[in-house]
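Only one protein chain is missing; all other protein chains are in place.
Chain lettering (A and B) follows the sequence in which the chains are written, and residue indices restart at 1 in each chain.
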Amino acid sequence: MAIDYLYPDYEIIRNYDRCIACRVCERQCANEAHEYLSDSKKMVSDDAKCVNCHRCVSLCPTRALKIVPSNHTFRSNANWDGKSIKEIYKQADSGGVLLSSMGNPEKYPVYFDKILINASQVTNPSIDPLREPMETKVYLGAKPGKIERDEEGRIKTNLPPHITLSMPIMFSAMSYGSISLNAHESLARAAAELGILYNTGEGGLHEDLYKYGKHTIVQVASGRFGVHKKYLSSGAAIEIKMGQGAKPGIGGHLPGKKIVGDISKTRMIPEGTDAISPAPHHDIYSIEDLRQLVYSLKEATGYTKPIIVKIAAVHNVSAIASGIARSGADIIAIDGFRGGTGAAPTRIRDHVGIPIELALASVDKRLRDEGIRDQVSIVVGGSIRSSADVIKAIALGADCVYIGTAALIALGCHLCRSCQTGKCNWGIATQREDLVKRLNPNIGYKRLVNLLTGWQHEIKEMMGGMGINSIEALKGNRLMLRGVGLNEKELEILGIKHAGE
Amino acid sequence: MKYVIIGNSAAAVGAVEAIRKNDREGRIVIASSENYHVYSRPLISYLLMGKTNEEKMKYRNDDFYKDNGCELKLNKTAQRIDIGQKRVIFEDGDNENYDTLLIATGSSPVIPPIPGLDKVKNKYTFTTLDDAKALDGALKENSRVLIMGAGLIGLKCAEGISKRKVRITCVDLSYKVLSSILDDESSEIIKKHLEENQIKFYLKRQVIEFEENLALLDDNTKIPFDVLVLAVGVRPNISLFKDAGGRTNRGILIDERCRTSIPNIYAAGDCCESMDASSGEVKVMALLPNAYMQGECAGMNMSGVDFVFDRAIPMNAIGLFGKHIITAGTYSGDAYLETDGKSYKKLFYSKNRLNGFILVGHIEKAGIYTALVREKTPLHTLDFELICKAPGLMALQKKEREEILGGVCREAAGS
Partner (left out) sequence: MKRVYVNEKWCLGCHLCEYYCAFASTNEKDMARALKDKRISPNIRVEELDGISFAVSCRHCREPLCVKGCITGALRKMGGTIVIDRDKCIGCYTCILCCPYGAISPSEDGAVQKCELCIRTGSGTPYCVQGCPNEAIVYEERGE
C-alpha cells in the first residue's frame, strides 16, 4: 500500500562473517523472511515478515542470526506509547477486532513475584529430600466429611471417584485445532510417563490418543465438540468448561479453514464450518442447570469419574465457586487472567479477569468459611511459570496447578504470540502438515518429562527447606508465605503476613 | 579340501574371498601365467598417464595371499587338465591335484590376420601390465601412434598415452566409436569429444595391408606410424577347458552356480559365457564387477554353500578425457531420451521393465537405473516419469524407502 504506518517491530541481524549461506533459515521460516540470492550468493532478510519466533536463530548452525527490537521510535510518551498508537493504525486499516494469542503481556502486578517462601532454621529442622521420604502425590476429588463404619465396625467405602497424581501439576486444556496433533501426543505421552493428566481442551479427543485415556481429562465445552459416549468414558475425569482465564465471558472461534480432515472428524462438525463455542452453555443459565449437567455426566459414566468445572477468575469468583462446590462437582478449576489462548480479542485478553493468586486465596477462604472446602479440590492455572509458583499456589490453598504456556515453551514455543496466523514455526499452534512435522513427539514428550521432573525435585527441595514432607501439609499453609511490597488490602485478600511480621 | 584356481585376477580374488568365508582350512593354490601380485588390469592406461603406479595398482594388498592362506604360483601357464586324475599339468612340467578347480583364465587380445603385420616391428597389444610397460618403452616424443580399434581398450589406451606429445590416429571397422556400448547419437558425442582431444579417427574403414611403418586402408588412405597398438577385440581363453572336453561356445558355458559341463570344474570371469539377465541371451560379459561376482559365486559353491548368481548384466563405467559414460543392460524397447548435444541420457524399456540405459556426462546415481535393470523391477511400482528425469529413491514407493533407509538393508545380487 502507498502509506505504511507500521514499521517492523523486529530486525533480523545477520553476522555475515559467520553466515555460511546454508539456507536453513530460508527453508525453515514459514513467514518467508529469509531469501538466498543466487547471483550474489548471499542470504538476505525481510524484517517486516519477522515475528520473532527464533526458529532461524535456533537452527542456524553457526549462530549467525539474532533478532533485536527495532529501535525505530515514536516520540517518548508515557501515555500514548508506541503500542497504543500502532493498534489504532491497525484498526483504522482493517476495521476489525484486534486478535492476540497467548497470555496477557501487560504490566499488571504479578503477585507470585511479591510472595516469598519460608525456610526452616534452628528451631524447626528442614528435611533433606534425598535422604528422607518426601511425598508429592496428591488426590483430587471430594473428601468425605467423616469416616462411616458398618455394623461390624469396618470402615465403609464412601470415597467418591478421585484423580491420583504423582505431583500436583497437570497439563491444562489446549484444544486439538488450536494446537497440533503432535503437540497433543507429546502431552499425552508425557502425562502417562509422569503419572499425571493432560486435558483435551474443547476440540475433542483424536482417536489415536484414546490409548492414553487413563491420563486424559476430557473437556465438555459450550460447543460440545467431539462429545459422545465413548469420549466421556475414555478419560480419567470430565471437565465442564464454563470459562477461560484469557477470555472470560466470551466463547471461542476456530475459523472454518482450519476445520479440515482429522480436526473436523474429531470435533464432529463438517469440514469448512467455523467452530464457534458460544459464550454460555445454552443449556446452563443457572446454578441448578449446572448441577443438572454435572449429574448427567456422572450418570453417563456410571459415577466412576470425577467432574471438574472450570471457570475464569472474575470479580465474584468466590461466590461462583461456592455455588459450584454445592452443585455436585468434585473439582473446581480456576483460570486466572494471565492464562494463554490460541486466539482471543486483544482487549478482552488484556483487560478482563483477575489475577489467579487473589482469586485462589479468596475462593479458598470462602469455602473454608462456609465449611465446604473439603467437598471440592481446587486446581489453578493462568501463568504458573516455575516450581516456586507451584509452591506458592499450593500454600495459598490450591490442591494442584494447571500449566499450559509453560508446557508449550518446553515443547519449543518462543512466545512470539503469532499463533493466530496458523504459521507456528515450531509445529505447535498450527495444522499445516509441513510445520506440524517439526514437533516430533519422541523429542517433545521427553522435554515435558524433563521439565516436570526438574520441577518435582525443586518442589521437594523447597518443601524440605520448610520442614514439610508432603503436599497435604503445604496446602493452604499461608504461614509459609510472606508478602513484599503488598498493601494492607492485598495482604488481607491473600491471607498472608508481610515479610518481617 | 584342495582348491586350485587357474588365473590370478578379479575372478580368482572373488573366489578366494568367498571360499575363506566358509572354509578356513582347505588348501588354495593359485596359478598365474604372469609374474605379478594380483593387479587391476583396467588400470594399465592410468599407469601410462601417471595417475597410478605399480604399488597402487595392486587389486588387494600385499598380505592378501598370506591372510587368506593361498599358495601363489607365478609364471605357471596351465597346459592341460586331466579330468580323470583331477590334475592340472603346467607347461613347465609341474602339476597340481585338485578336489575342485576354478578356471579364471580371462581373455586374450585378437591378432587380426592382416597381410604384412609380421613386418611391423613396434606392435603392441594392450591388455596386461607387461603390454603397458612395453608400450611405454616404445613411445618417444612425436611418435605417431596408430591404434587399431575404437572400442573400450583402444580408446583407453589413447587416453593413457595422450599426455606424451604423441600423435594418435585410430581406425575402426565400425562406423562409430565404442560401438559395443553406445548408440549412434551418444557415440557421436564421444567422437567429437575425443577429436577435441586431438585423436584422429578413420571409421568404417579397415587396414588391408601393413608395411613396417605404414598402414594401407581399404579406401586407399595411407597412414604412416611409428608405433602400432592392436585393440580390435579379445577372445576368451577357452582352449584349456575345451581340450579337456568341456562345453564351450565363444566362452566357457556356465550355469547360474558357475558350474561347467565337467563336474568339480567351475569357471568365472572373462573366459565365460553366461545368461544376460537383461536380454535373456547367453553371452560373454567381460567386465570386472561380473568377474568378481562370478568368482564369488564359484567360490561359494566350491566350498559347499549353495549360491546363485543370476543377475549378471552387461555394464560399463568409463571416463575419457573427463567425460564419463555409464551404460548397462540391453538397448531394446521404447526409449526415453534427454540430450543437449554434450550430455546424453537414454533409457530403454519395454513390457514394464527397464532393459538398459546409456548415460554420458551426468552419471550421478546411475546405480539406481542399474538396479532396476538387474532386479527387473516392474516399472508400474514406481513413479516412472520421475525416475526418468531424476534417478533417486523418491521415485520408489514409501515402503521401499522405509526398508532401505530405516531398516532392513536390501541384500544385493547373489543371495
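Going forward, a contact is a pair of C-beta atoms (placed from the backbone, for glycine too) under 8 Å apart; a residue touches a chain by one contact, two chains touch by 3 or more.
Keep in mind that what you see is a predicted model, and the values were worked out from it rather than measured.
The chain that is not displayed touches the following shown chains in the complete assembly: A, B. Of the listed positions B:I103, B:L240, B:M285 or B:A328, the one in contact with the omitted chain in the full complex is B:A328. The missing chain, though absent from the display, is touched by one residue of B:I5, B:I190 or B:M293; that residue is B:M293. Residues of chain B that touch the chain left out of the display are 10, 14, 40, 42-43, 46, 51-52, 56-61, 288-289, 292-293, 296, 315-319, 324, 326, 328, 363-368, 370-371, 375, 386, 391-394, 398, 401-402, 404-415.
Considering the complete assembly, chain A touches the hidden chain via residues 17-20, 22-24, 27-28, 41, 59, 61-62, 64, 433-434, 437-438, 440, 442-443.
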